Each structure stands twice: as structure tokens, then as C-alpha cells.
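Below are the C-alpha cells for one structure; questions will follow.
Note that one protein chain of the assembly has been removed; the remaining protein chains are unaltered in position.
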Amino acid sequence: MVSKVTQHPSQNEPLLFERSSPGKKGYQLPPLDVPAVDPASALGSENVRDEVAGFPEVSEVETIRHFTRLSTWNYAIDLGLYPLGSCTMKYNPRVNEAAARVDGLAWGHPYQPESLAQGAMEIMALLERYLAEITGMDAVTLQPAAGAHGEFTGILLMRACLESRGDARASILVPDSSHGTNPATARMCGYEVVNVKSTSRGLVDMEHFRGLLNPSVAGIMITNPNTLGLFEENITEITRLLHENGSLVYMDGANMNALAGISRPGDFGIDVMHLNLHKTFSTPHGGGGPGAGPVAVKRLLEPYLPTPRIVQEDDTYRYDYNLPESIGRVRAFYGNFGVFVRALAYILAHGNGLRNATLDALLNANYLRAGIEAHYTLPYTDRSLHEVVFSDAIQAKNGVKTGDIAKRLIDYGFHPYTTSFPLIVPGAMMIEPTETEGKQELDLFIEAMAAIAKEADENPELVLNAPHSTRVRRVDEVTAARKPIVRWEPAG
Amino acid sequence: MVSKVTQHPSQNEPLLFERSSPGKKGYQLPPLDVPAVDPASALGSENVRDEVAGFPEVSEVETIRHFTRLSTWNYAIDLGLYPLGSCTMKYNPRVNEAAARVDGLAWGHPYQPESLAQGAMEIMALLERYLAEITGMDAVTLQPAAGAHGEFTGILLMRACLESRGDARASILVPDSSHGTNPATARMCGYEVVNVKSTSRGLVDMEHFRGLLNPSVAGIMITNPNTLGLFEENITEITRLLHENGSLVYMDGANMNALAGISRPGDFGIDVMHLNLHKTFSTPHGGGGPGAGPVAVKRLLEPYLPTPRIVQEDDTYRYDYNLPESIGRVRAFYGNFGVFVRALAYILAHGNGLRNATLDALLNANYLRAGIEAHYTLPYTDRSLHEVVFSDAIQAKNGVKTGDIAKRLIDYGFHPYTTSFPLIVPGAMMIEPTETEGKQELDLFIEAMAAIAKEADENPELVLNAPHSTRVRRVDEVTAARKPIVRWEPAG
Amino acid sequence: MRYLPKSDSERLEMLKACGLSSLNGLVAHLPPEVLRQQDLELPPGKSEYEILDYFRARGDAMANGYASFLGGGVYRHYRPVLADVVVSRSEFLTSYTPYQAEISQGTLMTIFEFQTMICQLTGMEVANASMYDGSTAVPEAALMAARITRRGRILVARGMHPEYREVLTNSVKHQDLPVAEFGFDPASGEIDLADLESKLDDTVAAVIIQSPNFFGIVENTKAAADLAHRHGALLVSVFTEAVALGLLEPPAEADIVAGELQSFAISPSYGGPFAGVVATKMAHIRQLPGRIVGQTTDLNGNRAFCLTLSTREQHIRREKATSNICTNQALIALMATVFMAVYGKEGLRELATQNLAKAHYLAEGLERRFSGRFFNEFVVRCGSPDALNGALLGEKIIGGIPLGRFYPELADCMLLCATEMSRREEMDTLKRICASRSESVLAKSRV
Partner (left out) sequence: MRYLPKSDSERLEMLKACGLSSLNGLVAHLPPEVLRQQDLELPPGKSEYEILDYFRARGDAMANGYASFLGGGVYRHYRPVLADVVVSRSEFLTSYTPYQAEISQGTLMTIFEFQTMICQLTGMEVANASMYDGSTAVPEAALMAARITRRGRILVARGMHPEYREVLTNSVKHQDLPVAEFGFDPASGEIDLADLESKLDDTVAAVIIQSPNFFGIVENTKAAADLAHRHGALLVSVFTEAVALGLLEPPAEADIVAGELQSFAISPSYGGPFAGVVATKMAHIRQLPGRIVGQTTDLNGNRAFCLTLSTREQHIRREKATSNICTNQALIALMATVFMAVYGKEGLRELATQNLAKAHYLAEGLERRFSGRFFNEFVVRCGSPDALNGALLGEKIIGGIPLGRFYPELADCMLLCATEMSRREEMDTLKRICASRSESVLAKSRV
């Protein structure tokens, strides 16, 4: 008995190109109020194309139906729990969308004179200040466009600082539980990646860690709480040892939803970190993005922050480009400003009550854990913070893997958890409910997980062939990769 | 094979009251900036309630999920063809929604000084002018809130005019194919309802009609094209005879989507008529309303129009309340202004191209008719205008009624047509596609209707038990009416 | 044209299927004298950008940037963002009346919730799905009372919104239902119970009062109900300021409640679209006008909702229907439903309390015309309302509604309203201008 979800008709819809018919129109432009110009003579006939071959021709009503129908094929936070571990899929307040669409902000051009940009600049300055307060850091750049971009920026800052000391060093330590963007980033910044092992409790293996310290170590990229949802209890010791080694400490702040208002990275020795505004600060994921990955640093790294920086003089904000030690821009303009508006709106809404949101996030994760524990293997049993990672060990004996259980959750009306990450947990089931879930929804999830455990035991085929209730059945990803079809082409 | 629709999971959701838990909050107010006032002392303790017992307590995220989930249980124009005859379910352009939300308009208070209301007044004046042009009438009131309210207003105008001649007269003629609001309205205006028969061709029976004319006849309420989608070919004769009889002619303009730009009621003898802005002029039906039912009149009825009227003096608009012969207000304030904005936006979009929209509406109706004709009985075979009415005669032999075919259409991914109206067609299937449907969608509908005809023949049970694919199966309306449960109450 | 999803070649193909060769063939059968030869005198079709520009310019010719103390049936309240978000969902915005229950459960359930919350607020047992607005809900209630009591006279309080009274009179005029008024106490502004009593007899179908009344004053519903009932008449209680119901005793003694929900997240929108409602006791359900949603089950026995008791309605009963209403204000009622969900039990009370506090702050120091207890509106005596309003406009404040138009005896008065949106500074400015004007009037009178 699935009490969360029922099947209902969902409209089919072809590709835009299959809706197209020559002469249909979805647009109209105001009449041109200046003399027409002949493209061929203005641009040179060799530069003017005949047409955009294959481009669609559809009417307005077909366009809205097209995208509305397609939308109904998606799951969404506004439809229910989205327990993707590490992704912090929380409620995206709608007032934030309204704020980002305020005319003067939405139509702001990045090159308009500073005197006509004070509103936007104040928003950025205030967000920087609040993020510094929440993280316990000294200065913030908002420029990076996402978490990975923040990592890249942060490691460039570390590198610049080390270079200023005369030696950029060669390697970055990365715990084996870390997110893929961490090693990829280290590499893009010219560093070798050295893995740090985890203990059987899922924490940084201090012995292994100590053994890796040497003068070529530029620093560490550490995630705290780590991707198992566990607080690195030796974090002050780790940062101390690195600093003693002349290394710097980067924190992947993707999991700040576990700490905001509770503990500040700046207070436990972190030198530089990024935040994912699209996680902790509730800006919508939008099917993959946009996000924003502000980077917060301690004083010692501040001189290297990207240009420009906003400075306040009396009541006026201006951009400072005169930053001789800066790593320079990592992006054109100032970053994903529209995302800043949403994140600031979120912070303003919680204000100093942010701590309560954090505690509810931890409560939800622990409540789910308690409810599911009887049915699935919990490889690491220390108290969870904002997320919990189970493994499919019990079910795998029956051939049922984390990916299968995930697909079966769909039949129960839920988006699956994160599968197969972190890599140190074989068959990982990584669950992060966030604070914006109520007890009723969590209870249904627990019920579903229990039911699936039973099915995996008694009727594994049911789970292995899931989902059964969706408009497309399990999708063949292998063929997709083997013979990539990555664009529509006219038949024949 | 249903190619239009596929089943997919749809989230369940309890009533708001079942989501409620004491202390949950979905709101926050800015802090009070004046001294608090004790309700009991300000209002008298006997006047102050303890609480609104049973009122829900839910958070914001639960609220948006609640309504988002519920929304997915609905069909909608934005999802597909909505061929409800007589309802003109056409595309509701989204720019109209944006226009209606323009700050100065949306926050306009009906009592703000005329000097600060010129924008709204211009909109109303322009809409009146355009509607007069489209209908060929002389003056328009926008006050009525919907079609039926327009009918009411229009018949009051007729009555006032007749009274001014010394005799309100006693009865109103209403063709038997008319909409239920017509007789109901006549009655509310103190008139007896006299039915006029239709011929075997579905038009006003001229012989019967002539026989009904006598000095007690105040007028007629005629729908043209009528509810069979047929143009009353004797309309000029009908209006002439009535005028000769000292009677007035009301036209139910619900079917103006068949005439706009083609033929003007004012040109074929109509004295007064209403328009449904929520049909012909594309304002959204919103699950039942709001609409607006402007009434257009010839000069002779103008003195009786409701107060106030907008008058233009130089470049300034003002309200005229000094209308001694007016029937007075039929509504507080000036009408459903937000609907006017949308309708005017629609007229501006089509402009003098409105005729093309009308022709496409006729084309679509005739195309559907041609596609379906082979499978269903067409009781009236004159050329259709904007809609066509079939009957279930063939299928009824197998026990399959219009209502069953309608329910089966749901399984095929369509909203049903209008069932059981007009009353003169037993087992009516009243189909109006409107102009905003493309050929692909119409072809799928034809395919579905053909398939259902086949099913009704070969496997009637399948149709009788439809729908099969919806989240709730066929709903028991009989019990609902027999034991009305019309509000939630706490269990126990 | 962007709203017409066809190419010309598709049109030709479709015409062919209809046995036609041109679009004009579709109207060739119309009598030639009705076919219009000229084009409509309308401008060429506009792009959406021009359309938006046009309406933005009209919006700029309104009262942007002004503070306002207007009430009188239309109130400025904060509108939760969710209201627009919900009604913008295609599935609510672009769906029809939920006659086909199986694909309309979303709309149906929201209406069921609406009906329930209206009952909870008003103390009634059943509410309809909505009426056009408050003003048109009142005659529907009056007609309902006449049907229930089989009597033919209506008494309405002069303290009810003047435009509502006018709509009432005009609407029931031809149904043998004369409307008479009874007065308000000139000191308190409350209904004059003695006057009411003197006019009551056993021909009266209903006594209609509004609370808070047009002057913002809370009426003694119980006393009015007692009087009405003593004479076998029904009491119809009307409200225009739904927020008051968050704090005031529900008019449970009334037999019918008719009201306007504009205060519940519905934009003032220059007077509409709003959402009216009529609620009553279960005993009278079959006399209710308008649509009603009921709970039932589906073929599988699961809970489901549908429109019910439609034998009251015009599409079934034609001239014998309880009303001619068909299209109602569903989407607007949905905004109110979202509003009630967002504010909820605590919120509505806090909101009402804030309104109370703001209005009492504003009233402090002004010369109130009536002594009755008021919610968020009140009448002040101010010499010339037009002159005061003129002075206020200079400060970008829209003052109150001059009452002379509606009540000649109150020609020196205006109706002021303060809501949770009224800001202290604005109120202080208004009070300052009032004070300086009455001083200067005083000064002049001294000369």
C-alpha cells in the first residue's frame, strides 16, 4: 500500500522540433521605429546566413503547453521530500523569487555607473558581511558561480598566499570521503592530489594524516561535517597540525546546513572555505543550477581575493580594482547576483534564528536514521548531523543494490536519496532531509524504506525492475553513453 | 493505444486540516509600530472570540506543497484541448496576467480620487469603446461580474425602457435551446418565461415564434449563433418582428467567438447583449471564475445603464452619477476591473486581426466535425460555426451515454466536451475547440473519439467504467447529493 | 499571429477536410446582410512588449507612491506571495468549473477547504463556493431568506455599505421583495434597535445588518438576531472586512452570513475581481445560491469531492433555480483560501489585532463622530472632507472617504481606515495635517 502517491494521467509531448510547422509564430516584435537596414549590405553577404536550419516554428500556446507538459514529468521540492544527500534540497521560499525580480535589480547592468548601482552593491556588501558572520571568517568574495568554482577560487587564493611566501608547494590532501569536485579542483590549480584515509568510524585517520604531512603539502580540502554527516572531531587538531606544517586549510562548506548558528569554521582553524548558496541558503537548484559559491577567508588570504572588491566609504559603495596581490577575476562581472538576492532574502527571513533551522535539519536526519536503522546497514554509527549514510549491504545479498532501492522509492512517491556516494561506503544510500520537512512526510519516507526492505527480501524482482509507475520505465543509460545521440535531427 | 497520455505518479495530499498541528506557522507579520491595544477593552470582551476553532495551522512549505500537489490533480488548458461546448476554453495569454499585476492597477482603490485613477479609467473607457465596435452597439457598461449577471443587467435595462413607455410587459421568450441562465434571469427580473421551439434544423421555429408574439411580450433572449453552433438565419426577421411588436431583443453573447470580426449583433437588430470576457476575450476561467459580463446596448437603452458611467472630457475621465433614468448599480464599485485589463490586453494583441482568430475557431470546429461525423450521430447538420453538437444515439443503443464517453475521453488524455446540453439534443455531446488548438491536438482528439466509438461498440463495459487511469475513479455524485458533507469536521 | 497555432499550409489541409477551399467558405452560409464587409476599427495587433508598456503607463497614471487610508469595503492588506504563486499555477488558472470531478480534484478540494474555513470563521454550517462579490451576495441572501420564510419584505440597516444597499434594492426590486431601511444611533453609530423593532412585523423575511458596519463599528449581532427571530424573520449578517472575523465573535446567531473576502490576499484591483460568499445553517442548504462542493467516494471507495446539490442551479432548474449565477469567482476564492492557510489560526488573530491597534492609534486625537466600538475603520468629523483630503494629497496621502455622498447628515465627516500596512509615520503626518487644519479653522473662527 503506497499512501503517498497515486497514478494519474500525464500528457505526452513531442520535441519542439516535432511540433514545428513552417510559418507558425510564437512572437511578435514592436514595429521598427528606425529605417530598416539590409543585412547583406551592413554585414557583408558572406556573413549573413540564409536561415537557422531546423530551428523550431511554434505558436505561443503550443510553447506554454510544451513546457508545462514537460514540467509535469519532473519531481520537485514543491511536490515532496527530496532527500538527496549532500545536496541540501530545502524549500526555496517564493518571496526570494519576487525579490530577485524587482525591476531595478533584474534590469541592473553590471557596467551602469556606481552611483546608479548602490542598491545592488549594498545587497552584495550586506551578504558578504552576513556570510562572514555565519562562518566566522574575515572577508568574502561572492564572485564564484557555484561550489566547484568556489573551490577553484579558494585553492587559487591558497596558492597565491603560498607563492607570496616563495613556494606554492606541490600537493593537496583530500580525504577519501570527499566530493569529486575537490580532487578535480586541486588538479585544475596545478596540485597533485593525495588521499587521506578514513577510520572505521568514518573520520579522518589521524595517523595516516600525520604521516602525510611534509613541506610539499600546500594544504587540505576538508569537508566538515564530512560527507558521512559526521563532525570531524579532530578538526582543531587537524588545522593546528597543518598550520604548523606551513599548510593552509580549505573547507568544503557544502555541509554548512549542519553548522549555521552552531559552530563557525573560522573558529576551528579554517583559512578559506566556500558556501553553496543553492544549498544552505535555499536558492533553487532549478534542475541543475544556477548556484553561487562565495568564498570566505581569514585576513591572511584577503589580499588575494578576486577583483573587484566592494568597499564602503561613508554611505557609498564603490569597487576597488586596485588590489595588486589579487588573483584577479575568476568570472566576468560580479557573480550570480540574482542568487545573492535570494540568499540574502533567506538570511533576512531567519535572521538570528538560523540556528533553529540548523537544529531542525539535524533532528530530521536523526529521526529518519532512527526510523530506517532497523532495515538497512549503517556502516558508521557516530551521531549524525544533517545527513546519514546507509549501505545496501543487507539487500545486496539478494542482488538488490542502492540504485534499485532508489528507483523503487520513486514508486513510493519519493525522489531517491543520493546513490553511490561517498565512495568509501560501498552501496551508499546518502539521505539528507533538510529542516524543511515535516514529521508526516518523514514518516511516509520511513514507511516506504521499510516496505522496500521487505520487498527486497521477499520479492527482489519487484525492486530490481522499479520504477513501475512512471511514464518512462527504467532508462537505458548504458546505450545512451555507448551511442550518444545528443541532438535532434530531422528524420530520414 | 493512447498516444496522448501516460500514467505517472501523482502526489497524494490530505486536507489542510489534516496537515495542521498546533503551533505551526506559515506567516510572519512585521512588528507592530504602534502601541498594542487590548482587544477585549477596545471591542468589548463579549465581542471577542477565543479562537477560530478548527482553523488550520501549517507552515509555508506545507502550504505551497499542499496547493501544488492539489493543482496536479487538475486538467487545464495549458495541458491540452478543453473542448467544452459553450465555454470557449481558449488559451489565456500570460502577458495578460502580467498586465493585471502592474502595481498601480493592482493596488488601485475604487475610491481613490479620479485624478489618481485616470489610468484605470482610460482602460475601462477604451475597453468599452472596443467592445462597442466589435458588437456594433452604441454603449457599454462593464459592471456585471459574469454572463448571467450581464443577462440580469440587460433584462433590467429592457424592463426600464419598457417601463418608461408605461408597460414593463409580462413575459420573455426563450428558445428551448437556450442556456439555463436565460430563463433563470428572466425570472429574477420578474418576467414569465415562454419557451420558443426549435425546428428540425435546430433553428428558431418561425411559425411558433410568430404565434407567441403579443403585447405582453417584453422581448426575447436569443443566443446567436445558438447553442447548437448554428447561425439563426432568420435573425433579422426575428428582430424586425419583435420590434414591430414593441418588444426588445436581448442577445446572449456567449458565442461571440463565432462572430467577432465577421458579423455584428448591432447590425442585425440586437438591442442589448452581454459578452463573456472569460470566453471570447480569453480571460482565464480559474476553476469557475472570475469572469466579466459587459453589456452592450443601442442608443435607446443607454439612458438606463448602471451608475456610474465613465465620461471623457478633453483628456480627463470622470464618473457620471447623474443619470436619472439609470437602473442604478448592479454591483459595488465598477466591476471586475482585473478582468477588463486582461480582456483589453487580448484585444490589443489581436487588434484588427480578430477576424482571423474567429475564422480559425470556425475552422477547428468544422474540422473536428468532419473527423468525428463517421462515428457519432449529428442531429443537426447545417454548417457549424464555432461548435458542433453530436448525440450519443448510436452508442446509447449499447447503453453507453454521453457522460460515459466523456469519462472515457479522460483516459485518452482529454477533458470531455460539454455533456447533456443543449437540452433539445438527447445525449448531447457539445464540442467547441476554439481557435487556439493546433492540428496535431485536434487529430489526437479525433483519433480518441473514433477509438471510443469502437470501444462502445465492441467493449461497452470499458467505457461505462471509465475513467480507468485517474487518481480517483468515477465519483459517486448521487451519494454526495443525498447526504451532503460540505465541510470538514474533526474526526470523532 | 502568436495565439493561433497554425501554419497556412495546415489551414489549407484542414479546409480541405471540411470540403472547403478558403476560410471565407466557413461563413459563406450566413445571410449576406449580416456579414460585415469592413474591417473592425481596431488598431493593428500589438506585441506583448507594447501591451505591457501600455498597461505600465496606465499604472503610472494611478496612485503609486501614495499612502492611503481608504477602506469602505476595499482594504489594503499585505498579500502573501504564495497567493499569486498558487493562482498562477496553470492547473488552477486555466481550468474550468470542476464538473468533471475525476480530473478536477485539485480545484474541488480547495473549494471544500474554502467552505470549511468560511464556516469556521462565521459560525455557519455550510458555505457556497463563492459569489461575485459581497454586494451581490447580499441580495442573494435576501432572496434566500424570502424563499425560506415565504415572506416578502426586507429590512436593511442604514449602516450597511451604501453601495451594497443600492445593489440590494436594485436586485430584488422585481421579485416582490421591497426593501426598507432602519437607522443607526446618531451617537454610537450602531444599529438603532428601537427603530428596527418598530419596523419589524410578520411580513419581514430578513433583517440585514453589517458588522463591522460601514462606519467600522461592531454591531450587536445577538440583539439584532433576537429581535428578528422574535418576529419570525431571519437575520442576515454581512461583512466587508473579513480580517475582523479573526478577532470578533462569529455571527453564529445569524441565519445567513453574506460577505466579501477581498481582505484575504485579493488585490484592491480598482474594485474587482473580488470574492463574495454566502453561508448558512444546514437546514437551509437547499436554498443556497451558487455552487457547493461535497465530499463523497469514488468507485473504489476512496474519498473524493464533487459539485453537489446542483438541482438548485440554473443549468438544471432553469427558471426555478435559486439564482441565475453560473460563473463565480473561484480563482479569487482560491487566493482567499491560500491566505487563510498561510495565516492560519494564530496569524489571522495577530493580523486582526494589528489592525485594531493601528486604527486605534490613528483615531487617537482625531474627533471621532461615533462612540461605538470600532475595528479598523472609523468616522471623523473634519469640517470639509474635500479640503482635508486636498491638503493630504499634497503630502502624498490619500485621506478618507467623504461621507456626504452617502449620508447627507455626515457631510462634515470622512471614513478613515488603518490596516497592518499603515505606517506610523504616515499616520502621524495625517494627524498633524488634521490638527493644523482644525487649528487654522479655529484661528479663522476666532478672527
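Order of writing sets the chain letters: A, B and C. Residues in each chain are counted from 1.
Convention: a residue touches a chain if its C-beta (ideal position, glycine included) is under 8 Å from a C-beta of that chain, and two chains touch if they have at least 3 such contacts.
Only a predicted model underlies this, so the values are computations on that prediction, with no experimental measurement involved.
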item	value
Visible chains in contact with the missing one	A, B, C
Residue of B:16, B:37, B:76 or B:95 in touch with the missing chain, whole complex considered	B:95
Candidate in contact with the missing chain, chosen from A:100, A:300, A:378 or A:393	A:100
Among A:25, A:197 or A:243, residue touching the chain not depicted	A:25
Candidate in contact with the missing chain, chosen from A:70, A:311 or A:374	A:70
Interface with the undisplayed chain - residues on chain B	9, 21-30, 57-62, 64, 68, 94-95, 97-98
Those residues of chain C which, in the complete complex, touch the missing chain	48-49, 52, 78, 80-81, 85, 88
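Definition applied: only the chains that are shown with their structure count from here on.
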item	value
Computed distance of Cα centres, chain B from chain A, in Å	46
For chain B, residues that touch 2 or more chains besides their own	24, 60, 64, 68-69, 72-73, 76, 78-79, 91, 93, 410, 436, 438, 470-471
Residues of chain C touching at least two other chains	1-6, 10, 45-46, 48, 50, 82, 85, 90, 103
